[in-house]
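For this depiction, one protein chain was excluded, whereas all remaining protein chains were kept in their positions.
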Amino acid sequence: MTLHILATGGTFDKHYDELTGRLTFAASHLPEVIRRARLTAAVELSVLPLLDSLDMQDGDRQRILDACRASAAKAIIIVHGTDTMRETAQVLGTAALDKTIVLTGAMIPYEIADSDALFNLGVAVGVAQTLPAGVYVAMNGQVFAWDRVQKNRLLGVFESV
Amino acid sequence: MTLHILATGGTFDKHYDELTGRLTFAASHLPEVIRRARLTAAVELSVLPLLDSLDMQDGDRQRILDACRASAAKAIIIVHGTDTMRETAQVLGTAALDKTIVLTGAMIPYEIADSDALFNLGVAVGVAQTLPAGVYVAMNGQVFAWDRVQKNRLLGVFESV
Amino acid sequence: MTLHILATGGTFDKHYDELTGRLTFAASHLPEVIRRARLTAAVELSVLPLLDSLDMQDGDRQRILDACRASAAKAIIIVHGTDTMRETAQVLGTAALDKTIVLTGAMIPYEIADSDALFNLGVAVGVAQTLPAGVYVAMNGQVFAWDRVQKNRLLGVFESV
Partner (left out) sequence: MTLHILATGGTFDKHYDELTGRLTFAASHLPEVIRRARLTAAVELSVLPLLDSLDMQDGDRQRILDACRASAAKAIIIVHGTDTMRETAQVLGTAALDKTIVLTGAMIPYEIADSDALFNLGVAVGVAQTLPAGVYVAMNGQVFAWDRVQKNRLLGVFESV
């Protein structure tokens, strides 16, 4: 089974810029992460524009949907910011493609101590191969249907609605 | 859904002992790993004797089977050494319990750079919740049925048989 | 010889707050760092208010000077933000205490990948024991006199003036 991973930015892929002292985006960490995961299945990686998900516009979500539609893979993992992961999931869920699409991200960037990025990607890669076609959010070790999930910003966790 | 995680040792949980310069076992890393994964489901952790899986005897596998049998959880993740992961999977698979049991481990210890431990645990936690009852091995981002998997020691990867 | 380490904040000690997605200050990393360094000399740690050095006022520098003056140690290491490290060094240098005072910091926070924090602290701890009384800045593996150093913000390195 081919896995198609789409990098779209978010906390997962933030990078510390030592000249400005700010967290921003540079090259995606996904190539390194994929190598580290020692995946033996065929993997395709598409690095879309890397954005803080609070900055995502309708056009950005449409581009993600287009990428899912154009993909030859049946299993798609989208690395995405947590703040509007639900909104992108809704755009994808409404489109009802015949693929298993799993959105994930991180509360702490991959390159910062105690990051959940690698774990979350593992959950997403796992369930993208075992769940029926549909759109899901994988965070906090749980899998949520796209239309029954929200981020609890106070606690910093995803929960069912 | 309650997740039951069994720590049994293996490369995942190896610890560098600075007085002897050897990789050995001390306290399991699993409590830290579980916290880092920010799991929101109920999680039970059982730390069984931590062993290099090459040192596992029949009695050790029996103890793991007993722990699975005694568990109230329907989803069980076993952190295990890779060298005899297949043998333990066969003991558990033959027992045909009505639970989803996923064995995983690591090629590089959790505390060493470039470790796959966190990713592998993510895959296992994900598919333990989505697969039907049975015994599986989750390594290299793939999920294998217990009776159709082997470790390719030359390449250091798991593959179907 | 007793080493007295003063934590005053700066990039070295920044912490990623996963609820706000910002780099801020929480508990200092210095207790962990000191333990990790396996120091066998007597070490005293004073955690002063942790500040971004761009936010430091005259009163803050005065507090640091007071702490140096009050210290019983002959060797003092100050962990400080890089942006105004020179300004604090000038306040301390002008006071001409009979102690060896070494300011250091980091271009990347201790808890972020590829950090120079631990290395820089090592340089500072080393030269604080070998240099004559005076005030110094230790960054980029070099030691600068307090009145002949500046940060080159374009390149992100310290240099002689």
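Letters A, B and C mark the chains in the order given here, with residues in each chain numbered from 1 onward.
Methods note: a residue touches a chain if its C-beta (ideal position, glycine included) is under 8 Å from a C-beta of that chain, and two chains touch if they have at least 3 such contacts.
These figures come from a predicted structure and were not determined experimentally.
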Chains shown that the absent chain touches, full complex:
B, C
List every residue of chain C that touches the chain not included in the displayed model.
3, 33, 36-41, 107, 114-116, 118-127, 129-131, 138, 140-143, 156-159
Per the touch rule stated above, chain B touches the missing chain via residues 11, 16, 18-19, 21, 23, 107-109, 111-114, 153-154, 156
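Here, only the chains that are shown with their structure count from here on.
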Using the contact definition from the top, classify how the chains connect: line, ring, star, complete or other.
line
The distance between the C-alpha centres of chain A and chain C, rounded to whole Å, is 38
Rounded to the nearest whole Å, what is the centre-to-centre distance of chain A and chain B, using the mean of the C-alpha atoms as each centre?
25
Flagged in chain C as touching 2+ other chains are none
